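Take this structure first; my questions come after.
One protein chain is absent from this view; the other protein chains keep their places.
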Amino acid sequence: MLVQIAAALLLFQPPQQRTIAIDERLAADAGIAIGDKLIVSAKPGDTGGDTVIVSAIVKRGADPAEIARSEYKVRMHLDHLQTVAGYGDRVDRFAVATRGDSATSIALRDINAAAFGFEAHLSRDIAVGTSRTFQVVSRFHKAIGVITIVASAIFLLCIMLLKVEERRRDVAALRLMGISARTVVKGVVTEAALLALVGSALGVGVGWLASQFINWYYQGLYRTPLYFSLVTPSIVTFAVALSLVLGIVAGLLASLRLVRTPPLALFGR
Amino acid sequence: MSLVEVRDLARDYRFGADDVHALRGVTFDIAEGDYVAIVGPSGCGKSTLLNLLGAIDKPTRGTVRIRNESPGSMRDREATLFRLRNIGFVFQRFYLMPTLSARENVELPMAEAGLKSAERSARARELLSYVGLAQRERHRPSELSGGEQQRVAIARALANKPAILLADEPTGELDAKTGAEIIALFGQLNADRTTIIVVTHDDELARAARRRIHMRDGVIVNE
Partner (left out) sequence: MVLHLAWASLRRHTSRTLLAILGVAVAAAMLLDMVMMSTGLRESFRELLMSRGFQLRIAPKGTLPFDTDATIADVGRIVATLRLNDDIIAISPVLGSTIHVPIGPRTFTSATLGVNPAVQGDYDLVSGRDPAAVNEIAVNDDFVSATGVKVGDTIQVSTGYDPQLRTYSDSRAMVITGRVRFLYGAANQLATAMNLSTVQEMARRSDKASLFMIKVRDDADVEEARAWIERAVPQVSALSIATALEQVDQRLSYFRQLAFILGTVSLFVGFLLVTTLITVSVNERVGEITVMRALGVSKGHIVQQIVVEGMVITLSGAAAGLALGLVTARYLNGILASFPGLPVAIDFFLFQPKAAWMSLGLLSLSGIAAGVYPSWRAASLPIATTLREEAIA
């Protein structure tokens, strides 16, 4: 099996103790345990590569780029990987840790000034650059969200109109008794707001449960610790506020329509 | 043989824990061409009797036979068809379809009976002309007066040439003058051999009928 070569590591091990670390997915799928011996090669199908001992099994990171890719990750000592891959004294990149933000800026500046043909980047900038896939997914989700909100708004308005109109005789009787249009509208809008609040609370509950299910399902499906759905306080606040506004507007429109009709007409006379 | 034969007809209702005996066993016959008014105080069972005659309710006991058929023992589908072909109903509140014109309201039972469009259109016009509303055929019920609406309702009731015309307080929603016009119309219909049974509080209407059945507490007390 072709072993995917990942970035190399830090400690130097003497050649006679060549060890590798494999990820938990590979360990589970191939039934490999610590202490097992494997052959690693850079050539597909090559059975004459290096024999190594599995010394560790590592957890997979919550890396969005790994979603839906059935790849395995292996960690090897740098010199070993260079030898196996025929890379010579070369690396793809260096990862540099600094002491604090100001040290990072200084290091970035100095490396870019001194290094010949190299460019240093902040890790955060690379993360942004390599997360284009998920930016696309995020935009897609937002678009779906907007469409859903528009559909819900129309639906809500329609239902509210129907339900308020169902009570037109009650409204007519109140108006004939001398209750003002303003009072009627206030009553309907208050009712609509209460319904919207209760509905939002239920919706938040359902959304939270759905979120739990989504994470459980997709974490299992893609075998990743990544979170696919998060219900945050700001999202809850936005959802509740939006449904409240929609509910009130729908109630207002429906009740205004009703109070503009003469009471006797509401009775069907 | 009589057109309508009623034998020991009774109807009970249950309201919560109480039983109400709306009709307690009435017996009478009605011949073809009769004009009968059923009168009595409120709650005496006259509307209940009319509903049973019209096959829109089922008796608890007894029988109704109309043209030798027993609608009280029919299943819903048969009873519906029976009403369509044999009964013409006129209600106190007219109950015209508000979205249809006068002519379309009259056509409604004929459409249900399967008459072709041209045929029912012609008959509807004829009926509207008969009730004096030829020039109002395109008007919706909201554009007609109470008396005009009731005339349309009468024309509708006659659409399929029913054996009997049943009318429940046909002048109940009308003023005296308009009521008199309707009473006159009933007279004309009966003169043209339509069998009419009306339930009414209206003395004028009751007097216009050729026969009166008095009811009280669910029984016939006088005829």
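Observations, loosely collected:
So that you can tell them apart, the chains are marked A and B in the order they are listed, and the count of residues begins at 1 in each.
Keep this in mind: contacts are C-beta pairs under 8 Å (C-beta built on N, C-alpha and C of every residue); 3 or more make two chains touch, one makes a residue touch a chain.
Being a predicted model, the structure only gives us computed values, none of them experimental.
Residue A:I144 is the one among A:A127, A:I144 or A:L194 that touches the chain missing from this view. Residues of subunit A that touch the chain left out of view are 1-2, 4, 43-46, 68-70, 116-118, 132-133, 136, 139-140, 143-144, 147-148, 150-151, 154-155, 157-159, 161-163, 165-166, 169, 218, 221.
Residues of subunit B in touch with the missing chain: 47-48, 51, 54, 56-57, 76-77, 80-85, 87, 89, 91-93, 95, 97-100, 104, 107-109, 111-113, 156, 160.
As a working rule, only the chains that are shown with their structure count from here on.
Averaging C-alpha coordinates per chain places the centre of subunit A 70 Å away from that of subunit B.
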